[in-house]
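A single structure is presented below for examination.
Left out: one protein chain. Kept in place: all the others.
== chain A ==
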Amino acid sequence: MDGQDDYGQGGAAELEGLRAQWFARIAEAADESALETVRVGALGKKGEVSLKMRELGKMTPEQRQTAGPALNALKDELNSALAARRASLADAALAERLRAEWLDVTLAPRPSRRGAIHPVSQVTEEVAAIFADMGFGVAEGPQIETAWYNFDALNIPGHHPARAEMDTFYMARADGGDPHVLRTHTSPVQIRTMQAEGAPLRIIAPGRVYRSDFDQTHTPMFHQVEGLAIDRDISMANLKWVLEEFFAAFFEVDGVETRFRASHFPFTEPSAEVDIRCSWVDGQLKVGEGDGWLEVLGSGMVHPKVLEYGGIDPSQWQGFAFGMGIDRIAMLKYGIPDLRAFFDSDLRWLRHYGFAALDIPTMRGGLSA
């Protein structure tokens, strides 16, 4: 029988031809749709290979036994070839798309405004963080203050030369009564806090203060921080320790030696001006080393009368107080040259000397970034 012969011998050759022909066409398919056309031509319902499969039914079992597996193998081979070709076409298409997709990475991103924290705020937070670590809370008081809190209760009576020397701003009073003042120092917060909280006490009181003085190095408003510690057994030696700890932490150095010099403030007795050891290297201040001394604050043991005004019994309690300029220590630490610029709000200055929004000073993370 002819047909048998065909499938017995000529059949194998024909399959080989089919295989070569379709493999070639798969390889030639240039894109997905061409490949699909090839797939339909070979394996679709009326595809050449499918039609061949359908002919299997007409064959003798012997013929089918050889032709069946051969055709199935061909079909599998073609399917794998199609899948491989499809993947490679997809890769090529993706590669082509990515080649086409190009953006200018050197362009600036869409802008987001960057804000800054003022050095006075930053340094105030630094000071508060250090003193919190030593157990000092933060106290506040009003800036329009009665003369009693600003002067009398601090042992500065009406005629006292210190009162005249303070360059005090007075509030106008229509009724001719005792005029209020703009507080000339943060010290009235001492009295208010003693009255409110009693002893023992550990506070700092940062804030705005005012003096009628405006020149190269003075502004009519500036910032001070007051410190006050009241206890039973507490002395100037403790004050020295607290200040040396503070300056070492604030200036972020291993240690800062202080020098106490006798001085006078009406609200402390004894009183001392405090210098810190420092030197200047190429115009830059180096705190903690060198032969120089820099006056940074006034301090002393709280005057017994001041304790009394604060409602604290001076025969039972004593304590120390100190006050320093926040703007000034900010200038020293961060090398800011001009006090007046602090209050001018020049954006260039704010950005240059300001601090990032989330640069929050902490003792565990360090103060300056």
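The definition used in the following text is that a residue touches a chain if its C-beta (ideal position, glycine included) is under 8 Å from a C-beta of that chain, and two chains touch if they have at least 3 such contacts; residues count from 1.
The definition used in the following text is that contacts and distances are computed from a predicted model.
**Q** Would you mind picking the UniProt name of the chain not drawn here, from "Phenylalanine--tRNA ligase beta subunit", "4-hydroxythreonine-4-phosphate dehydrogenase", "Protein-export membrane protein SecF" or "SoxAX cytochrome complex subunit A"?
**A** "Phenylalanine--tRNA ligase beta subunit"
**Q** Which of these, A:T66, A:S263 or A:S279, touches the one chain of the complex that we don't see?
**A** For the chain that is not drawn, the touching residue is A:S263.
**Q** From the list A:E28, A:E55, A:D76 or A:E140, which touches the chain that is not on show?
**A** A:E140
**Q** Of A:R25, A:R85, A:H180 or A:K333, which residue touches the hidden chain?
**A** A:H180
**Q** Extract the touching residues of chain A with respect to the undisplayed chain.
**A** 107-108, 110-118, 120-121, 125, 128, 131-138, 140-146, 149, 157-162, 164-165, 169-174, 179-180, 182, 200, 202, 208, 210, 212, 214, 220-221, 229, 231, 233-242, 244, 258-264, 266, 269-273, 301, 303-304, 318, 342-348, 350-351, 354, 356-358, 360
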